[in-house]
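With one protein chain removed, the remaining protein chains of the complex are shown where they sit.
Letters A, B, C and D mark the chains as written, and numbering starts fresh at 1 in each.
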Amino acid sequence: GCGQKPAEQGKEEQPQKEASKILRVGIISNPPKLDPVFATDTSSARVIYQIFETLVDYDNDGNVQPLLAESWDISEDALEYVFHLRKGVKFHSSVAGEPTANGGREVTADDWIWSFNYILNPDTNSPRAYFLDMIKGYEDYQKKKTEQIAGISKVDDYTIKIELDYPFAPFLSVLAYNTFNVLPKEDVEKHGTDQFNFHPVGTGPFKFEEWIQDDKIVLSKNENYWAKDENGNQLPYLDGVEFGIVTDLAMQWTEFGLGNFDIIEEVDDPYYHEAKEMPNFIERAELATYYYGFNLTMAPFKDNKPLRQAFNYAIDRQGLIDIVRNGRALPASGALPPGMMGYDESIEPKYTYDVEKAKALLKEAGYPNGIKVELTYNTSDAHKRIAEALQAQFKQTGIDVSLKNIDWGALLDAADRLEMPFFRMGWTADYPDPDNFLYVLLHSDNIGPNGNYTGFSNKDFDEITMKARTETDPAVREELYKKAESIAREEAPWLFIYHYTTHGLAQPYVKNMRVPFFGAYSLKYTNLDIEK
Amino acid sequence: MLNYVIRRLVGAIPVLVGVIAVVFILTTIVPGDPARIMMGQRGNPETIAKIRHEMGLDKPLPIQFLDFMKNALTLNLGKSYRNNMTVVEAITTRIPVTFKLAFFAMVIAILVGVPLGIISAVKQYSWIDYGAMFFAILGISAPVFWVALLAVVLFCVILGWIPGTGTGNGELIYYVLPSIVLGLRPAALIARLTRSSMLEIVRQDYIRTARAKGLSERVVIMRHALRNALIPVVTVIGIEVASLLSGVVITEQIFSLPGIGRLSVEALTNRDFPVIRGVVLFMAFIFVLANLIVDLSYPFFDPRIKYD
Amino acid sequence: MDSSQNKILEVKGLKKYFPITGGLLRKTVGYVKAVDGVDIFIKRGETLGLVGESGCGKSTLGRVILRLIDATEGEIIYEGQNVLKLTKSRMREMRKKMQIIFQDPYASLNPRMTVGDIIGEPMDIFNLAKGREKEEKVLELLSVVGLDIQHIRRYPHEFSGGQRQRIGIARALAVDPELIICDEPVSALDVSVRSQVLNLMQELQQKFELTYLFISHDLSVVKHISDRVCVMYLGKVVEVSDKNELYDNPLHPYTKALLSAIPIPDPEVKRERIILEGDVPTPINPPQGCRFHTRCRYAMPICSQQEPVLKDVGKEHFIACHLY
Amino acid sequence: METKTEKQKEEKNINQKMEGRSLWADGWIRLKRNKLAMFGMWLIIIICLAAIFAPYITRYDPNEQFIWTEGPSAKLVPPCSKYWFGTDVYGRDIYTRVIYGARISLQIGFAATAISVIIGVILGSIAGYYGGIIDDFISWLTNVIFAFPFLLFVLALVAYLPPSLPLLYMAIGVISWASFARVARGQVIQLKEMEFVEAATAIGSHDKRIIFKHILPNILAPIIVQTTLEIGSIIMLESSLSFLGFGIQPPKPAWGYMISEGKQYFLSGQWWWSVFPGLAIMILVLGFNLFGDGLRDALDPRLKQ
Partner (left out) sequence: MSENLVEVKNLKTYFYTEDGVVPAVDGVDFKIKEGETLGIVGESGCGKSVTSLSILRLIPSPPGKIVDGEILFRGENLLQKSEAEMRKIRGNDISMIFQEPMTSLNPVFTVGEQIAEAIELHQGLNKKQAMDKTVEMLNLVGIPSADKRVNDFPHQMSGGMRQRVMIAMALSCNPSLLIADEPTTALDVTIQAQILELMKDLKKRLNTSIMLITHDLGVVAEMAENVLVMYAGKVVEYADVRTIFKEPKHPYTIGLMGSIPRLDQPKEKLYVIEGTVPNPFNMPKGCRFHPRCPEAREICVTKEPELITINGHQVCCWKYCNEWKGAE
């Protein structure tokens, strides 16, 4: 899916038309959902970020910054948050070329109250509602004991208050998660929960125009967008965005080369060297970890720390990153990615490539003659590449890894049920807080679908991470997470592999290109511009 | 004739029911839960259970099957789990792309295959014949995905003749390459079959009769032989439509065409059961229909066949 | 030949209808009345010739007698036993007594078996002979039918039509049958080869005391080889009689026309020819009454209403015609 | 008497040498004259030999990743005298992998075809021979399989089942039998009406004998032809599955999977990774197709007259 009509180009390339600035973005899959209440994947997020807006978001360094809330006050006990809403924010006045039901009216506190209640409503079934389970009255609302969620209330037309059950340090970050947008009641009700997906209406810089399934999504400029640049010019600069769906990275790269895309989602390893030379290629670390999980509830990894450590010593992370991934990642020695609170390079043990040590540990683990395990990974070229390389590396230590690929759905299923002895996983932060890593992925409360697929269960670890959740002093939290991280490293429930980087690639004529702290997919095109 | 069509369509119902039964069995034995997939990597067990219930996935399989069949009768194939679109809509929005692709591929196949076959047969054992048949078999032997890859590199990247993949704004140029790639195999098959069928026909007595009348070789071949020779070719075209549907899956994937093939793969990986069932039913129906059309076209080629 | 009482085979009211199916559920929508009430008998040691135009049901009759296809109705009495009532295994025993030779020398031999296997097969089935003994018997049969004994390991496609027909005959002889149904055994053969086979068949008949039902559409051949001749028309027997009687004194108008239609290989002979108008009607929808009345020049009103029955007009000359 | 048997014995001795030429022998003679078919046959033989003697004709291990020992200089080396077809991203020798890949393709081609031949011929013959409701049922089954989008069927099976070679054979075999059933059924129905089958009944053969002695040997030729062609298409099918990421597991050097891995690198200029395995598939399938085509001509009884 690539925009330019070659045949008509000549005809229509008249001076006035040339002004129309459409940004063509290549994305890797047809987004399942454009309704933010239901979306869970990055392809959907890429589009949703342009249409919808949350109360807060992040600046380039990962600090929370105002978006639709101009400011906020947090109570001493960190249980009460009062948000002062931005004035003059209006819902889109049209969607898919037709006027919206809300008519483009201003967003007020009532809209936020309604939106939160809608998203958290148990009948809505939002997969991300539970992110806000710390809000007061969440439980009762879920059980349908109350009509409204008790903890969210209106102070005045431009002020809302949210009360929590317990102090939750990353709360603001959770609100930046792109499920919690303001939605126009009229339009949601008009189309229904089902069909709002095809008529998404928000407050963002771009309005939804058209969605040809598997082909493209077209957005147009929101003329009534609230933001202006420092010179007082109306944002966004672009006239529209066209997301073209090309499911193959090689083809996407080709299309980019042919000039059919202005931005592409991902540059696969083979093209990295070429892409790196391009002016608008930006790469930065991401809050993400690529790992292989050991199943701690079944043989051989159950109760066998030396074995897990042996695995961790058996791979040459840097070699893998350098040769197979062209150096596009950072070796991981633990769960937390660099840049995250609690990450510390000095935490022991440090897993380096040490075949001798690995062999010794293997012996200690009771496998002096090597071991055979099956690694399950989900079907994808990139995962396969890494698995093949690691398979070869493992061999040197006498670890015979056989590979088995299943598709993502089957992998999730098996992971939920802790059925696989050794499996590929990865994690990208939902919000920039170690809680989202250590608690979610390794706390024993979360064993199963909630995120802990290894069955890791360590009392100390559980206690520390639980305590860190409600701790309000950042310094204390950091210490707690360092401790937790060191337990995780020592116990090695995962084969820590690497921390991802995130990158963006745009054509040279795309101005103000950047890669946000939170990953390339969260880039908003508000101030991007095209100057050919 | 109408009677016959109705009879055939009614006769196809057991086959379609069988196809659906197979899909049901397949979709239930597979691991992977659509509700779970919708949740993303991390899911909340209660929400999953609720969604499963809403999808009716907690009902016993036979009940699900009967429900589906009942609804299918009214053309209600359900809604996509993935994005709430009705399955009928999901299919109909993709039909034009797949139809165009398959149609062009078939047209190319026929336009290339038939003349090649004729020339080959007429010049039997000449180097033209050997060459044409060698390339025809080569065409059948080269993997579609590989040819597609080479074609993209050659025509899009190196030569720049074709603007790229996808459908652009629906310009036909975007269909050229995929259609050729997809049409390659049927073209080769048709060429081979036309040749052998032609060789068989030119040995027939009535061809000798035609020659004995003093007709020129061109008239003999094009008028007397061709129509007879095309009868088995038509059958193969019908069968090829079915394998074309399979070919479409790969071709659409490689050329990023938003058609039925892509839909089916996407549905398969996301356990979007209603869409899988819908697509399979649709493809099976197309297969049945294609064969029916082929059968109905026989009387045009062969007046000995009459349906009533 | 005192054989007048010695009927080896008697067929009574035999019918074979092939169903024509159509419609959604493949219902039977009609029948091809291939054999429609035939009464004939064959005496031990004789040759009964069966003639008639293409499609009149000759082959079908032969096949039904051997139970290669099931009869629709009627009785087939072989030496007092109703063949149609035999169980499968009894029928297999019966096959030792009745054999068949086919018209198409190309289709009637399994192309993947050697001549030895083909001829030896019946011996295997009935455990008549094994090993050396079997081989010797096969060789003997080969020489009986005038084939080279070197041919035993050859395959059918390496033989000419006449030789293949001999192989077929040898196969039929392998079980020492009493009755052989010969379904146009020489029609596909060339003139010179045909006489070889005909002579061979005659010799074999004498040697092994065989009874033949000889099916052919060639009246000269039938006349040459038969003792009695039976004329069929559209699934029915129209005339049966001793051969000389029939050829010298044909009674049925159809027989007369048939006989007159045969070209005589003698330029001197000039005959008055009865040319029948039109073609043979189809057995799916045979004419009412006498089936021949549509082409008969003596047709009377009764012919189109009532079906004539086969009656003896003396000297075992049976005829089904209202004229008599 | 004595002299006669004596003579016969003598003749028999001669006869042994003068065995007849069966249709198979005839077919073989015709086949030998068909240059394209012989070319195809040699392609198959050469590839089979290469597969069998793979360790002797390549210097390397197909799974050895030279990047770990030789460093990045072994990565994606273009074809050269050291690595004839170049290396892949891990520094594995593509020539070696292509040669070993033949093992997998041939194995699957033969095994899956064998399964489908067995199922197809048995079901098809039963349907053709007995007719009636059995035929209706089996024909229904074949129609269902034909109407089922083939690739989706395999994809579904392979995607969801734990990957292993035998399962792959089974999956492919279980759904490719329909074409054999169709051929077998048609042939049996035709043969059932042949006079030599009738003759067999007339000499008192049982059903079993008729099926095994008279019918099956005669449907063998078209089945063999179909089999040869089918092996080719199953090899192709397997490669498309591998290409789509299902089926064979790394590091086994399956051709389709090599193409799919190499595809990413093709567009960045490292063409050799996907071009050579593609050529290998094409050549092997071409071999089977040419040979199958030739066989069809050679064994077709219509051409004999």
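Just so it is clear, contacts are C-beta pairs under 8 Å (C-beta built on N, C-alpha and C of every residue); 3 or more make two chains touch, one makes a residue touch a chain.
Quantities reported herein were computed from a predicted structural model and do not represent experimental measurements.
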Listed residues C:I167, C:I180 or C:L219, member touching the removed chain: C:L219
Given B:L16, B:L77 or B:A210, the one touching the chain that is not displayed: B:A210
Contact with the hidden chain (one of C:L141, C:L251 or C:V280): C:V280
Positions on chain C where the hidden chain makes contact: 53-54, 160, 162-163, 190-196, 198-199, 202, 217, 219-221, 223-225, 247, 257-269, 273, 275-276, 279-280
Residues from chain B at the interface with the omitted partner, ascending: 125, 203-216, 224, 227-228, 301-304
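The working rule: only the chains that are shown with their structure count from here on.
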Centroid distance [mean C-alpha coordinates] between chain C and chain A, Å: 88
Between chain A and chain B, centroid-to-centroid distance (C-alpha), Å: 39
Whole-Å separation of chain centres (CA-atom averages), chain B against chain D: 24
Multi-chain contact residues (two or more partners), chain B: 30-32, 157, 253, 269
For chain D, residues that touch 2 or more chains besides their own: 159-160, 260, 263, 266-267
Touching residues on chain A, where the partner in the complex is chain B: 1-8, 29-30, 32-33, 38, 40-41, 122, 125-127, 129-130, 194-195, 197-198, 212-216, 244-248, 251, 254-255, 257-258, 260, 406-410, 412-414, 416, 425, 427, 440, 448-451
Interface residues, chain D side, partner chain C - complex: 8, 11, 14-16, 18-23, 26, 194-196, 198-205, 209, 213-214, 217-218, 220, 301, 304
Complex interface listing, chain D residues touching chain B: 36, 140-141, 143-144, 146-153, 155-157, 159-160, 232, 236, 239-240, 243-244, 256, 259-260, 263, 266-267, 271, 274-275, 278, 281-283, 285-286, 289-290, 293, 302
